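Only one protein chain is missing; all other protein chains are in place.
Naming follows writing order (A, B and C), and every chain is counted from residue 1.
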Amino acid sequence: MLYREALNRAIDEVMASDESVVVLGEDVGLYGGSYRVTEGLVAKYGEERLIDTPIAELSIVGNAMGMAIGGLRPVAEIMTANFSLLAFDQIINHLAKFRYMSAGKTAIPVVVRFPQGVSRQLAAQHSESYEQMLSAVPGLMVLAVNDVNYAYHALKKAILMDDPVIFIEHELLYNKEGEVDFDADLDPFKARIAKTGEKITIVSYLKMVDDVMEALPEIEEKLNCSCEVIDLCSLNPIDHDTLAESLKKTGRLVVVEEDHKTGGYGTQIVSWAAEELFYALDAPPLRIAGEDVPIPYNRTLELASIPTPDKIAERVIRWGKNNGL
Amino acid sequence: MLYREALNRAIDEVMASDESVVVLGEDVGLYGGSYRVTEGLVAKYGEERLIDTPIAELSIVGNAMGMAIGGLRPVAEIMTANFSLLAFDQIINHLAKFRYMSAGKTAIPVVVRFPQGVSRQLAAQHSESYEQMLSAVPGLMVLAVNDVNYAYHALKKAILMDDPVIFIEHELLYNKEGEVDFDADLDPFKARIAKTGEKITIVSYLKMVDDVMEALPEIEEKLNCSCEVIDLCSLNPIDHDTLAESLKKTGRLVVVEEDHKTGGYGTQIVSWAAEELFYALDAPPLRIAGEDVPIPYNRTLELASIPTPDKIAERVIRWGKNNGL
Amino acid sequence: MNKLLAEDIYYLMVLGRAFEYAAKEHYLQGEISGFLHLDIGQEAFSVAAVKAFAKGDIFSTYREHVIAIARGIEPGAVMAELFGKSTGISKGKGGSMHLTDLSRFFYGGDAIVGGQIPTAVGCAYARKYQGREDGVMVVFGDGATNGGAFFESLNIASAQKLPLLFLCENNQYAIGTKITRVAPFLHQAKKAEPYMPVYEVDGMDATAVYAVVKEAQSRIQQGHGPIFVEAMTCRYEGHSISDANSYRSAQEMKLCKEKDPIERMKKELLESWMAEPQLLASLEKRAQETVDQAVAFATQSPEPKPEELYTDIFCKECANVVS
Partner (left out) sequence: MNKLLAEDIYYLMVLGRAFEYAAKEHYLQGEISGFLHLDIGQEAFSVAAVKAFAKGDIFSTYREHVIAIARGIEPGAVMAELFGKSTGISKGKGGSMHLTDLSRFFYGGDAIVGGQIPTAVGCAYARKYQGREDGVMVVFGDGATNGGAFFESLNIASAQKLPLLFLCENNQYAIGTKITRVAPFLHQAKKAEPYMPVYEVDGMDATAVYAVVKEAQSRIQQGHGPIFVEAMTCRYEGHSISDANSYRSAQEMKLCKEKDPIERMKKELLESWMAEPQLLASLEKRAQETVDQAVAFATQSPEPKPEELYTDIFCKECANVVS
C-alpha cells in the first residue's frame, strides 16, 4: 500500500465509524486532494463531510477550530507547508491556546495535515519545512511519520485524539510503498527504531529517514561499525526515553534533517543531548541539515541545498573518522 | 534617555535625513504608537510618512515590501509579537525570499519592529516570543537588543540597510534608562560583552540580559567565581566568534531566554556549542528558559512560567555546584 | 419585547455599567492587571443583542465582560477572573479577554482582533451539519472589519449559507484610530452587502438592537444563510484602561454621552412601559449589590495553585495517550 493510500484508509475508517469526522481543505472533495490523499472519499461521504474550501488558509484552520468547538472532529488539509504560514495565527494563537485560556473547558480535536519539504523544483515558496516552528508551540502535538504502517496508525489516532495535532507529511513520501498491519496497536508518540546498532545513534524523521537508510551500508562499511537509526515519529512530545537509551549505548549522536541548518529542528535534539547526556557522549554531536538559503529552482542547486544519501554518508564517515571510529 | 526614546530618536534622525523612510503600523501616527516609540513624529513628518494602517498585519508587512520595491525604506511596526503571526506569510514567503527568487534584482530595505515577551498579565495571546521561528529563516536578519545605546545604533543601521531586518523589542524594556553615545560606531551584528568573567559564559539577549545581571552578584558570590555575560544583540547572524572566544576561556555555557524551553532559541546556541566546541566544554551546558505552557493571566502563574532573577540564580548555582564549581 | 424583558435588559445594563466601574476601581487599586477594556456606554448593544440571541452560540471580542454577564455567567466568576483568581470563569488563567462558558454556549473573547470570526464560521458549519439552526452570533468591533479573517468569513459564510449572525459594534475607533481614516466609509455594513442582507441599528437604543437581532436570528433559522448587523455605538472610556482617550475632543465626548443608553432605556421604561420608578430604583440597587458581592467574592477567592500552571493544556484522554 502506498503512503498516501494508508492515509486515505485511515481517514476513511474513521469517517465510517464516526459521523463527526469531517475533512476540509482546498480541492479535498471533488478533486480528491492535490496529492490524492482524500481520493474517493467524497463519493462515500458526500460534500458535507469533504468540504472544498476557498483558498483561505487562515479560515481553513479557524473554521476547523470552530467545528471542533461545535462538536465535530475536523481534519484540515493545507495544500503545502508554505501556505500554512497564512494560518499561523489560527494555529498558534488559537488552536494551541484555546483550551488553556478557557481553563480546560473544551477539547479541540483538530488535525491539521500538510506536506512539506523539497520535492522536485517547486522553488522557494513551495519547499519549506516548518516542524521547527510548530514543535516549539505549547498546546500542539506534532507528528511527522516516515513509515507507511505508522502513518496509517498515527493519523487514525491523531483524528481520534481530543487535542490539536499537526500532522506533517512529505511530498516525496506519498508514493512510498509499505505494508500496513491493520491490527497493530502503535503508539504514535513513541519513536521507531528503524535499525538497531551499537556505535552511532542517527536520529531523523520524515523523508530523511529513508535517505539515512540509503546511506547506511556505506557508513557502516567505511566506519566498520553498526549504527542505530531512530525515526522520531513524534516531534512534540519527543520520546526522550528511546533516544536516551540509544545514546547511552552508542555515545555518539548524529541528527539528520532537511530543514535549514541555522535554527533547524535538530538543534532541539542536540541541545537536549548536550544538557541531559553530556557525560554519555563520546564525541561531538553532528548535525546534517539543509543549507541556509531559500530553496532554489534549478535542480542541481536544489539538491545542493539539502542532505542527500551521498552527502549524509560522506559527512558521517568524515566525522566518524575524526572522532575515533 | 529611555529605550523607547532611543528608538524614537533613531527613527527621527533617519527620517530627517532620508525622505524615502516611512513608518507604517497601527496607531503609529496620530496616536504616537501604542508604546510611544513613534511619539511626536507625525507632527514633524506628516501623515504621509507616518502611516496609520488598519488592523491588517498581513498587509502591513506586504505593503512594506511593496513600498521597498517601489523605492521607499519602510519601517513597519506590529503592535505585539503575537499579531506578527498574521503576517508570517508575508515575512517568510515574501520578505525573506523575494530577493533570492528574483536572483538579486532588488533590495528589500524593510524593517519590521515589534515588542514581544511577558509583560504584565497580558495573557496567552499577548506574551509570546518568536525569535526562535524568525531566526531560522534564511533571508532575514534578526536583531534583539537589550542595551539602550545599542538599540539606538542598531535600529538606525537596520533602517539604512538594504535587506529585511526583524527588529524585536521587549515590552518591559521600553522604559529602561540608559545613555546613548550618538557618535559611537557600533556594529549591530556583534555581540556585546555585558560583563567579562572567567568561569562561566552566560549567553542571553533582550530583557533576560537584565535579569541575568540582577542574578549575577548572588551567582558569583555563591559559586565564588566570575561570570562572563554575553548579550547576543543579533540573533541571526550570530556572532559565533565572540561566543567561541568566551567559551574557550570559561568552558562552561549557560543560556538564558524567556521563550519556552522546548524548541526555544537557546537550543541553537547550545547545539552549536556542542557541535563546534565540544572539547572546550568542561560541563554540560545549561538552558534556563520559560515553561512549556501558554502564558497564564494570573500573576503568580505568569511569573512561574518564565525565568526570573531568583530562578536564574538558583538554577545556575545548583548547576555550578553539581559541575565542580 | 415585553415589559418584563425590558426590565431585565435595564437591570443588566445597569449591572454591566456598575460592574465596569467596579473593575476600573479595582484595577486602579492594583487588584486587576493586564488589559482592561471597558464597555461603558455600549451596554445597550451588549445586553440587548445577547438577550435577543437567546439560544445559539456566541463568540465575542475581548471587550466582553458585559456580554458574558448578559449571557448568564455569574458576575462573581467574571470579576474573579479579572482578579486572576481560581474561582474565575477561566480559573484565572484566561483573564479579562478570555471568559468562556460552554454550558452557556459562550466561547469568550479573543485577544486577536477578528480572530474569533473564523472560529464562529466553523461553529456555524457544525450547527448546520447537526441540523441545529439557532445558529451562531459573532461580535466584533469596527476595527476587525479591515482584517483578512473578517473578509474571508463573509465570503465563506455566504457561499455555504451558514446560520451565522455577524454583529459589528461600530464605535468608530480602533484604539486611537478613527475608522474613516483606515476604511473608505463610516458604515462597515457596506462591506457585507455583496454577500448577505445587512441591517443598521442605533447601538445606543436597546429596544432597537433587541428587535433587529431577534429578526436577524429568525431569518437565520430559516436557513437562507448569514446576516450582518451593524450597531453604531460609543464607548465612554479610553480603549483600555491605560488609554488616555486624548484623541477624542471634549465636544465629541459630550455628544456621545448625550445618547446614554441607560438613561434612554430608563425613559422608555417609565414612559412606554409605565414602569414604577421604585421598581427601577430597586433594580439599580440590586445591580449595585450584585457587583459588590462579585467584588467581595473575587477578593476572598484563592489564587490558583502553582500546579495549575501545567494543567488544562491537553485534555485528559490525550494526557493518557501521551504519557
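Brief remarks follow.
As a working rule, contacts are C-beta pairs under 8 Å (C-beta built on N, C-alpha and C of every residue); 3 or more make two chains touch, one makes a residue touch a chain.
In this text, all values refer to a predicted model and were calculated from it rather than measured experimentally.
In the full assembly, the chain not pictured is in contact with A, B, C, by the touch criterion defined above.
When the missing chain is restored to the complex, the residue among A:Ala56, A:Ala96, A:Leu243 or A:Val256 that touches it is A:Ala56.
Although one chain is not drawn, its touching partners on chain B can still be listed: residues 22, 48, 51, 53-54, 56, 58-59, 61-72, 74, 89-90, 93-94, 99-107, 138-139, 141, 157, 161-163, 187-189, 237. Those residues of chain A that touch the chain absent from the view are 26-27, 30-31, 34, 52-58, 82-83, 86, 120-126, 291, 293-294, 296-301, 304-305. What chain C contributes to its contact with the hidden chain is residues 146-152, 155-156, 158-159, 181-185, 190-191, 193-195.
By our rule, only the chains that are shown with their structure count from here on.
Most remote chain with respect to chain A, judged by CA-atom centres, is C.
Distance between chain centres (mean CA atoms), chain B to chain C: 36 Å.
Centre to centre, using the average C-alpha position, chain A and chain C are separated by 40 Å. Each chain gets a centre from the mean of its Cα atoms; for chain A and chain B, those two points are 29 Å apart. Within chain B, residues 58, 82-83, 86, 123-125, 293-294, 296 each touch two or more of the remaining chains. Shown for chain C are the residues that touch two or more other chains, namely 90, 92-94, 98, 110, 112, 115, 148, 313.
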